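Accompanying notes for the structure given below.
The other protein chains are all here in position, but one chain of the complex has been omitted.
Let's turn to subunit A:
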Amino acid sequence: MNNLLFLIPIALGLGALGLAAFLWAYRSGQFDDLDGDALRILTDEPPPQDKRPR
């Protein structure tokens, strides 16, 4: 019983961490273009730089 007191929060915390990671990845656009990402991995040259003024 005492083990459960920390095991359950750890289990739930890890699950919540995964959930948060997915939500972050989704929001940051990593799931926007799955087909394109599969192709981009084949190119050798680095992607062009963002020339946006900062």
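Here, a residue touches a chain if its C-beta (ideal position, glycine included) is under 8 Å from a C-beta of that chain, and two chains touch if they have at least 3 such contacts; residues count from 1.
The rule is short, and it goes like this: contacts and distances are computed from a predicted model.
Per the UniProt record, the chain missing from the shown structure is "Cu2+-exporting ATPase", taken from the list "Spermidine/putrescine import ATP-binding protein PotA", "Cu2+-exporting ATPase", "RNA polymerase sigma-70 factor, ECF subfamily" or "ABC transporter permease". Think of the hidden chain as still there; on subunit A it touches residues 1, 4, 8, 11-12, 15-16, 18-19, 22-23, 26-27, 29, 31-36, 39-40, 42-45, 47-53.
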